[in-house]
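One chain of protein is taken out of this complex; the other chains stay put.
So that you can tell them apart, the chains are marked A and B in the order they are listed, and the count of residues begins at 1 in each.
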Amino acid sequence: MTDPIVAMRGIRKEFPGVVALDDVDFHIERGEIHALMGENGAGKSTLIKILTGMYRADAGEIRLDGGIVEPRSVFHMQSLGLSTIYQEINLVPNMSVCQNIALAREKTGPLRKIDWREARDRAGRALARLGLDIDVDKPLNRFSTAEQQMVAIARALSFDCKAVVMDEPTSSLNEGEIAALFALIRSLREGGMTFLFVSHKLREVFELCDSVTVLRDGGLVGRRPVGELDQYSLVSMMIGRDASEVVRARRSAGVATGARKICSLEGVRGGMRVRGLTFDIAEGEILGLAGLLGSGRTETLRMLFGADRPDAGVIRVDGVEAHFAMPRDAIRRHFAFCPEDRKVEGIMPSMSVADNIAVTSIRELSWKGIVSLPRKLALAREYIGKLNIKASSPLQPIRNMSGGNQQKAILARWLATRPRLLLLDEPTRGIDVGAKAEILDLVRRLAADGMSVLMVSSEWEELIQTCDRILVYRDGTNVASLEGDAMTEDAVIAAIAGGH
Amino acid sequence: MTRVLDLVRHRTARTAFFVAVLMLLAWIMYGEVFMNLFNIRNILRQTSMIGVISLGMTMVIVGGGIDLSVGALTALCSVAAAYLSVRGPVAAVAATLALGLVLGAVNGLLVAGLRIVPFIATLATMMTFRGVSYILTDIKSIPVPRAEKAFIAIGRGYVFQVPIPAVIFLAVLAVLYFFSASTRTGRQIFAIGDNEEAARMMGVNVPLVKIFTYVINGFLCAVAGIILAARLGAGQPIGAEGWEMNAIAAVLIGGTLLSGGVGSVTATFFGVLILGLISNIINLHGEINAFWQRIVTGLLLLGAVFMQWKPSSSRAGE
Partner (left out) sequence: MRTLQKEAPGRRAPEMLRDYGAFIVLFLILAVNALATPNFFRLGTAWNMLLQSFPIIIMSLGMAMVVATGGIDISVGSVMAIGSIIFAKLSLDAGWGILAASLAALAVTFCVGLFNGLLVGKFGFQPIVVTLVTMMVGRGAAAVINDGKIVTFYDSNLVDFGLYQVFGVVPIHIVLIAVAVIAVYLLVKETVFGVYLQAVGDNLRAARLVGVNAFLVILVVYAVNAFLAGFAAIFETARLASADAINLGRLVEMDCVAAVAVGGTPMRGGQVRIVSTLAGALTMQAITTMVNMNNIPYAYSLVIKSVIIVVALSVQKEK
């Protein structure tokens, strides 16, 4: 009974040129919710992948429920009782919920025919355990992200499962859905289930977890009960220096009253989510957009950038009505947009850092369509230096760099166009604490030089620390505007909940 | 019951179904009924070879792949069947089917084992299969001895007035329908085509299932090759050229998506039927140039593609 459910000893893993994990010990007690934390590159995803059977360790032993195991594949570990829920929902979108839950483990009858009735019953039971009542015959892609996440959990639990590994399960859920998920995890823990919870969000760890293991630079920093820690001590463990130098004081300057409006929206509606927006952005202002996932924040940025078209309402730039049919129109007005998902909409993975930075201004670096290589490299070097991007050479392919450095390169790409309005969608998502601070600091300095910034973030603390003003969204309209000392988490929550 | 409707759930598949039915009705009303029943029999016989191949191609495409080698493999199998026909029909058929399985597995190993893009991998095997059948035969057709009546019957015979090739085609359709809708491996093919990474995570043996789709396809090419040799009374090293494109067209006209994960063998059946009817119309009207058949096929394919168009897909993001 005192045996830990999962115990890893002396784990080592090398990739060509890099030691990802070096002699790491790790264990999870029965019936606890354990957090695994660390900055990007600390080795936590490698450790998870070794535990769940995606990678093989070069050295070390893994015990599951007391017995030594050699994880051969994800499926192998699942059949031994260790299920995994991934950040991106790894299910099959065009197949029905029932088939998704049953896939690869269906009971078969004569002629190896799948027993659909049994599969449907089992899916229904698994979902009922989570308190979810949905039509299991509908294709999965008809359901919301949160519901799909629940289906993934139902699938994991329908194995005879001893422990569940959750790798950033909340990154695409909204506050309400996260609360429901946490309630579910807690109730399953009461039933004796063990969880390993991986997250970048400190708040979630303090809210949910019993204990935490911290990794740094491929080595173990320590294992502590969450009760013994506060945010500062945890961050200090992760980054290896005192956290207070990272969490900076709030920007004091504010925007001069009567600053020129560079852009204004009036009754803008569009798509499924934006149902009437009216606000202005002043020169040099950092305006934050707070709201739940799906409240229309990203869509606002996309409309301002011409990536989506509004159905109604007026967007004015410098007081003149503007119609952006495509991003190029917005770029001509010196607008810039860093999208939420770096991999899908940001980087060009096999191109070099230099090309990724220069792609927005390549016309200016060329003469009659012929690109000047020296000027391109000079531009790349300038921004690699300015933004402290860690690249071995400007010609290094961008896909080999860390998330934080990729994000900086994308920011550099737009700064090279000398934008007047910078649209940032979740600029710090999935990047480590150090790079986060650098990026937010840079945003403040740019605004001090007169650039306007419109920033979406799900971390309200970050908005409060960075912005001059926060607009709160509810159901596709901006319902409140908070400034100065009125910017508090409580005020944001109150406005979102409608009690403002 | 919902499972029956699954057959034509997809919009394009439903359209292919209705187009096929309408064309069939028009055809029956068009002339004397008996003439046309005879004609339908003919259509089924003519399309059975390309039909069998298209059914195999459906499994490959649903699994996210493509197979350009089917024409060449069919030709090679027809040569093998003709060579072996002197040893009796059972031996000839069994050995040819085994050959198809093995060569299909070669395709699968190149794609899933060496992880070469399916288009290129099967392009290479297409050249190999064609080259080998030229080398074996010196580019001459290999006659099946007239005495081998049982073997020849596979291509020319009837069961209750239904041509044997058509019986084979419909039997393959039935088996594959059951396989793809109701067995574990069948469902796993759809899962891989839909989201390969997810399927891997969910415990599907991705390489094995992928190889299996090419094996099915190779087997069905052998079936088509046997029919080809039996019908024409000779193995055809230069036969079946360009069939890969016709098969792909039939699959897509039926409504299966080239991106994988969505489709069905029944949809392909209607696609094959439509192409067969068109070919038949054009053959019956000698004055219509036979090259029009390609034009019409291409335009139908274009129509099918437009059916699947979602206006949002042209925008920068959804």
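Points worth noting:
Throughout what follows, a residue touches a chain if its C-beta (ideal position, glycine included) is under 8 Å from a C-beta of that chain, and two chains touch if they have at least 3 such contacts.
Keep in mind that what you see is a predicted model, and the values were worked out from it rather than measured.
The hidden chain, counted over the whole complex, makes contact with A, B. Across B:Arg130, B:Arg184, B:Arg200 or B:Arg231, the single residue that touches the chain missing here is B:Arg130. In the complete complex, the hidden chain is touched by one of A:Gly346, A:Gly404, A:Gly430 or A:Gly476, namely A:Gly346.
Looking at A:Val371, A:Leu395, A:Ala448 or A:Ala497, the residue that reaches the missing chain in the full complex is A:Val371. By the touch definition given at the top, chain A reaches the unshown chain through residues 14, 16-20, 22, 41, 43, 217-218, 305, 307, 326-328, 331, 337, 339, 344-351, 355, 358-360, 362-363, 366, 369-371, 413.
Hidden from this view is one chain, which touches chain B at 66, 68, 110, 114-117, 119-121, 123-128, 130-132, 134-135, 138-139, 245, 248-249, 252, 258-259, 289-295, 297-299, 301-302, 305-306, 309, 313-314, 316-317.
Throughout what follows, only the chains that are shown with their structure count from here on.
Centroids of chain A and chain B (each the mean of its C-alpha atoms) stand 45 Å apart.
Within the complex, the chain B residues that touch chain A are 2-3, 178, 182-184, 187-188, 190-191, 194-195, 197-204, 261-262, 315-317. For chain A in complex with chain B, the touching residues are 73-75, 78-79, 84, 86, 89-95, 99-100, 103-106, 108, 111-114, 116, 137, 155, 302, 307-308, 326-327, 345.
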